[in-house]
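To start, the structure itself, in structure tokens.
Here the complex is missing one protein chain, while the rest keep their positions.
Residue numbering begins at 1 within each chain, and the chains themselves are lettered A and B in the order written.
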Amino acid sequence: MKKMIFLLLGLGVLFCWSPGMAESDEITVGAVTPLTGKLAVYGEGFQQAMLLALDQVNARGGIHGKPMKIAFEDNNSTSKGSVSAIQKLITIHKFPVIFGPAASSNFLAVCPIAQQNRVILIGAESAASAITRCGSYVFRVFPSDRLQGKGVAELALDLGYKEVVLTYVNNDWGVGLADVFKEVFLKNGGRLLDEFAHDEGKTDYRSEVLRIKKNDPEAVVNLTYIKEGATVLKQAYENGVDVQWLMGSASKSPKLVALAGGAAEGVIGTYPTFSQQTPQYRAFKAAWDRKYPGKKLPIFGEYNYDMVKLTARALKAAESMSPEDIRTALMEVSKGYRGVTGDKTFDANGDVGAAYGRWTVKQGGITDYP
Amino acid sequence: MDYLLHILIVALIYAVFAMSLNLELGYAGLYNFGHVAFFGIGAYTSALLSLAGLPVPLGMACAMVAAGMAGALLCVPALRLTGDFFGIATLVFAEMVRLFFLNERWLTKGPMGLPGIPRPSWVGTGIAAMPMFLVLCLLLTVSVFLLVRWVAVSPFGRALKVVREDEYVAQALGKNVFSLKTRAVVAGSVLAGLAGSLWAHYITYISPGDFTLNETILVLLCVVLGGKGTNWGPVLGAFAVVFFQEALRFLPIPADLGRLIAPLQGMVYGLALILIMLQRPEGVISEYRRSRVC
Partner (left out) sequence: MAYYAQLVLNGVIAGSIYALFAVGLTLVYGVFRFINFAHGELIAWGAYLVLLFALPPISLPLYLALIPAIAGTVLIGVAQDRFVYRHLLQGHRITLLIASIGVSYFLRNTLRLIWGSDLMTYGIRPVRGIQFAGLSITPTQLLMAGTAVLFLVILFVLLTRTLLGKSLRAVADNMELAAVMGVPMQRVRVTVWVLAALFAGVGGFLLALDTNLEPAMGMTNMIKSFAAVLLGGAGNVWGALLGGLFIGMAENIGVAFFSPGYKDFISFALIFLLLILRPQGIFGVLTGMR
């Protein structure tokens, strides 16, 4: 019992020693970022890209002379952790703007909280189409799945595949994407020979592969992640399944080729893209290399960078620091704003548009599909 | 300090969850390693009904009924098993329930989860709702606590403890062991369902990923840390575990080491379970010592 009391006391002390509150002579926004857990590998890159943008904002005088700051809060890469983190940011610090967590399920978990509390939530890497309906305080600079689902359907039709097998990873991202794909594909005369979800993170997809083999399709639309994609490709190859694989953006990675070896050869996919020839992109790349010499550009770093830059503009333009005013300003300044990742004009739902490119695996490397 | 309210609410919900497990594990000696299933059933029932427009209290009542019914359903076959086998049957049951949540998209929206679960209207919305929600949780926790304490000293509770210590003795005393155990599991499930529905309405978002074996281990830790078979044990355990989890948030951790925190936390939980079992299997509060004092 005594030990227990000491333990509780110790924890209490830890609590009281919380980081200092935001002072009024600086403008702080919150960020729920995966710094621990399974997404932590990406979280660090998000954070660095945001800090790069922040440096530039402050080098140019911050927000009306006050420096801008970001208070990062970890979410353990889970939806539960995200809710805990955003509660802390909203209730203790009362920040008007919060950058939302990566992974659509985590983002969806926090968006009703932001909406109810009338706090602006901005996402830089959440694609689920359901986020569109989150509410008037929720924005994202990353294009919705709706656009990509359409892109994959058009890819299949362009290549002349009218009958395909559709499989997708059984989570918010995969299901959302598959629904849009189906809608567009079927409307334009396509036909599904079979359709099934596969679970995330399994090591054996032979039963799924056999189901594909049974239908003997010419092409398979496989909307999945890197490791699931690689395992399916590898086991299909071993089983003698020779089809044209059509995939989405989430499996576009050298790791796919590293895991699947020669089995990944010839895969074609789509991905949201932006021109790397724009002055904005070149400036971003140069700034990145100056601040983090020798470091590779992180995945979705450009989106995180744009998110911070755009937010800073809105904070400058807003009449006051109330979320309502910032929201109006955000809609206003985004009109025609060209960031690193292209046009960031928010529509009425807080979504942005995107251009889609096509990728393929050729001789063990990922290149653009002609 | 609203954040403290948040932690208190979470701790209270876990306390209810832990007390419900304690009823089975501590009092009846049933190795339920799938208790999270009833928490999940409660959460989903309540969330789905209130999203469909039913008043929240009604949804919560239905959640308790649904969880209780699931508990009864599990009992009929599973209670014929003893010890380890009951343990594995419940563990498997919980995984089956989770797979059901994950795959039946027409009902549960599958992996997308259910966002925007309403809170009781009189509690309000947003931050304003926090104090009232705490009051609600506190009221329910106290009621559950009193209920469990009353059960523990009732003839039913004492009979349960006899079953736990020696089933044959209980039988020889003319007790219907099967009926006693069934009632314990159903009561435990109903309370777990209550905890689950509180969780759903508080967090406002649930997905199948929230109801995995990890949750079972966490609540198991709450119970054995505090002391199984005691009234205060699970409550104390729940507060300690939740406070420990949230305290990690305040530790200054370099970004490149962030990846290591979750596994380290898991190792601490695992090690805690082992050490408690080796050194002090009765938990911080010992059932026998307490009863001698009282």
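To be clear about the criterion, a contact is a pair of C-beta atoms (placed from the backbone, for glycine too) under 8 Å apart; a residue touches a chain by one contact, two chains touch by 3 or more.
None of the values given here were measured: they were computed from a predicted structure.
From the options A:55, A:183, A:199 or A:218, the residue with contact to the unseen chain in the full assembly is A:199.
If you put the hidden chain back, the residue from B:58, B:142 or B:264 that touches it is B:264. Hidden from this view is one chain, which touches subunit B at 25, 29, 31, 33, 77-78, 80-81, 83-85, 87-89, 91-93, 95-96, 99-100, 102-103, 213, 217, 220, 224, 259-260, 262-267, 269-274, 277-278, 281. With the whole complex as reference, residues 38, 41, 170, 196-199, 201, 203-208, 210-211, 213-214, 227, 230-231, 234-235, 237-240, 258-263 of subunit A touch the missing chain.
FYI, only the chains that are shown with their structure count from here on.
Spacing of subunit A relative to subunit B, judged by their CA centroids, is 33 angstrom.
Within the complex formed with subunit B, the residues of subunit A that make contact are 1, 3-4, 7-8, 11-12, 14-15, 17-19, 34-38, 40-41, 43-44, 47, 73-74, 76-80, 83-85, 87-88, 90-92, 105, 108-113, 116-118, 128, 130, 170-172, 175-176, 197, 199-200. Touching subunit A in their complex are the following residues of subunit B: 1-6, 10, 102-103, 105, 110-113, 115-117, 125-127, 130, 203-205, 207, 209-210, 236, 239-240, 243-244, 246-247, 249-251, 253, 255-256, 258-262, 284-285.
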